[in-house]
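Below you will find the structure I want to go over with you.
Complex shown without one protein chain; remaining protein chains in place.
To keep things simple, chains are lettered A and B as they appear, and every chain counts its residues starting from 1.
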Amino acid sequence: MPLPPTIPFIGITWADALFLLLGGVVLGSATLVVLGRDIIRNGLMLILTLGALAGIYVVLGASIVAGAQVLVYIGAISVLILFAIMLTQSKSASAQLNFQTQALPAALASALIGILLAVALGATQWGSTVYNDTPDPAGTATAAAVLFGPWLLAFEVASVLILAAVIGGIYLAMKPAESEEIEA
Amino acid sequence: MSGEMMTIAPLLTVIFGAVAVLIADMVVPARRYTPIAVALAALGAAAVFITAQGGGVTIALAGAYVTGPFVSYLGLLGITVTTITLLMTPDHVGDRGYPTAEFASILLFALAGAILVAASTDLVTLFIGLELLVIPGYLLAGYAKRDPLSTEGAVKYFLLGSFSSAILLFGIVLLWGSSGTASLSGIAAALASGSATPALAVALALITTGASFKIAAVPFHYWTPDAYQGSPTPITGYLSVGPKVGAFALAIKLFLVALAPLALLWVPVVAVLAAATMTLGNLVALTQLNVKRMLAYSSIAHTGYLMVGLVAAGLGEVAGISGILFYGAAYAFMNLGAFAVLTAIQGRPGSTTQLSDLAGLGRRHPLLAILAAVFLLSLTGIPPTAGFFAKAYVILAAVQAGGAAALLAIVAVLNAAVAACYYLRVIIYLFMREPAEPPVEVATPPLLRIGLILAAIGTIALGLAPTLLIEAVARAIAP
Partner (left out) sequence: MSGAALVWARLTPAGRILAVLLPVLAVGGALTTALLIVFGGAIAATIGANLPIVRFLAASVITFLITVPTAFLLIYMEMKIIALMNLRIGPDRIGPAGAVMSIVHGLKVLMKEDYTPPSVDVPVFTLAPVVVYLASFMTVMVIPFAPELTSVGLELGLLYFFAIGGLGVVGLMMAGWSSFNKYSLLGGIRAAAQAISYEIPLTLSVVGIVILTGTLSLPKIVAAQSGSLLDWFIFRQPLAAIIFFIAITAEANRTPFDNTEADQEIVAGFATEYSGMRFGFFFFAEYVNVFIVSALFSAVFLGGSNAPLVLPFHPEIIINLGSLGIMLPILAGIAPVIGTLVCAAPIWFASSRIKTWQALVAGFLIFGGLSTAAIGFWAWAMIPALGNLIWFLIKTFSLVFVFVWMRGTLPRARIDQLMGFAWKWLLPASLLNIFATALAVLLTTSGGN
């Protein structure tokens, strides 16, 4: 006998259950990123958040986005964040946050915004929207055809944007040359 | 050259120019003027391409990039702003031991972003163009990287700018989700036929917030004073003009094209923000003793005037858009000119821009002082200058729109009177105070002089013969 389409006793489909599970992981770990005291653990929780988000992409059928998410956000960006923390922090230093004076207002504001968003998004009928230019996420070929078709300009200009950011980043991080040391 | 290549040629020229600047610096390293010359050549080529397009509507890349009079106008304005900035800056940063190549390259990238914002037809390209416009701004704000003030300003600008980008992006995503398309005109069509949902209201709120950050409207202006004060003076001049005009191009695209069907929802909010921005910017500017910081608050106030035009346009008054466009050009000339004067009096590295530093400039350097007076009078809005007509058009548009917009026009006029106080106070210092001892060292290298003269010509010419630009503006907004 095949598996039933919905989970017994709960009555939601397996995909929905997976989505809820991953969404719970995203929310929980994201909360821990904000609330945690140990900055490295916060970074690791961030990785968990991004990973669960990639899982949600897979559940929704966008596996290319999920792969890129893991490759870029976990494999590169999060690792670089951890790298920077490890280079600059000392584990023997105090784990207390030094400038944390607005935790309560921030918590209230984010809770308010969260409730507002949840109510507003929950009250909206999304089913009535017709999506015109959303590609079929089935395979690499369709994604590539969309990326290099209607979205070619955005795709290419994104690389220009990154180039500009890299140039600026290198400039800011570069050690000054000898001739530049004549600071007044 | 094929038609499509011709259409995107200005954008490509600017981007390749930015790369060519760095290559030139690699071939002949550490020259102060070589990168500037290459960048100016690229700007000239881009201007030629835009002129050659003749303002006709052309479409490239499957409709992702559409040029027309609007794009040509903003492109030429951006090229002008970039040119004057390129002329003002090299000696200032060069004397302080910073290279000019990276500056010129980053500036050209920002210009490419501005052109892209103007020419984009969908939310994705629009957002990427906006980021290409503002991310170079963060880097330029921190360009004096050994100066803690510059770094502090850059960090504040970067953090708040990133947050605002995220907020804007969230709004854009909800807008896309509500309308089902990323095309600006498609969104307008979908919104016109559909009903307003709660998600759409949230999207509107987020987009308004994000855009307000970008144009530095009260209460989202906190980054402005620090970022403007910390940056090297000529770069502050650019930051107060380039990203602002670009962000208003974004606002026109988002609010007046995509969100036009929802005008009744956002116009009141923008009107309140405009009034608050004008008033707070001017009142705080009154108390500033540092001229750079004062001009920072004054630029916030000018944001408010520009938003008056947005409100008028939102109420269906086409003159509002032309007011914004004209104001953008006038503001570019007069504000860049004012900062060019400040650059000149900071001849020696490490010199400040306190109000007292300007005392008695009229006696020692009469020509510079007169130019400063012209720019300040124009910023105030005194008749024979560009600033007068700019304010006049915007306020007139608001009056024509009628209703609450007329009330906003009254607020704008009152604010102009308040603004006169602090602008005129600087002029008093310039001409009626004893020079400071020891006197400030003024340096006007040739490039800076050219920049000053260009800004002055623009300010005066637009004041004497505003019709020159009015026609171009009228073409730009013609449907």
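Basically, contacts are C-beta pairs under 8 Å (C-beta built on N, C-alpha and C of every residue); 3 or more make two chains touch, one makes a residue touch a chain.
A quick note: this is a predicted structure, and the numbers were derived from the prediction, not measured.
Asker: Tell me the shown chains the invisible chain touches, ordered by label.
Answerer: Per the contact definition above, the missing chain touches A.
Asker: Tell me which residue among A:G24, A:G61 or A:G139 touches the hidden chain in the full complex.
Answerer: Residue touching the chain left out of view: A:G139.
Asker: Check each of A:A17, A:I40 or A:A158 against the chain that is not shown and name the one that touches it.
Answerer: Only one of A:A17, A:I40 or A:A158 touches the chain omitted from view, namely A:I40.
Asker: Looking beyond the chains shown, say which of A:L20, A:L35 or A:A68 touches the absent one.
Answerer: Residue touching the chain left out of view: A:A68.
Asker: Of A:I12, A:L60, A:L80 or A:A106, which sits in contact with the chain we cannot see?
Answerer: A:L80
Asker: In the complete complex, the non-displayed chain touches which residues of chain A?
Answerer: Touch with the absent chain occurs at residues 1-3, 38, 40-41, 44, 47, 63-64, 67-68, 70-71, 74-76, 78-80, 82-83, 86-87, 91, 139-141.
By definition in this document, only the chains that are shown with their structure count from here on.
Asker: Whole-Å distance, chain A centre to chain B centre, using C-alpha means?
Answerer: Whole-Å distance between the two chain centres: 32.
Asker: Would you tell me which residues of chain B are touching chain A in their complex?
Answerer: That would be residues 15, 18-19, 22, 30, 61-65, 96-99, 102, 105-106, 109-110, 112-113, 116, 120, 122, 124-125, 128-129, 131-132, 135-136, 138-139, 142-143, 145-146, 174, 177-183, 186, 194, 197-202, 348-350 of chain B.
Asker: Going by the contact rule at the top, pick out the chain A residues touching chain B in the complex.
Answerer: Per the stated touch rule, the residues are 116-117, 119-121, 123-126, 128-133, 149-154, 157-158, 160-161, 163-165, 167-169, 171-172, 176-177, 179-184.
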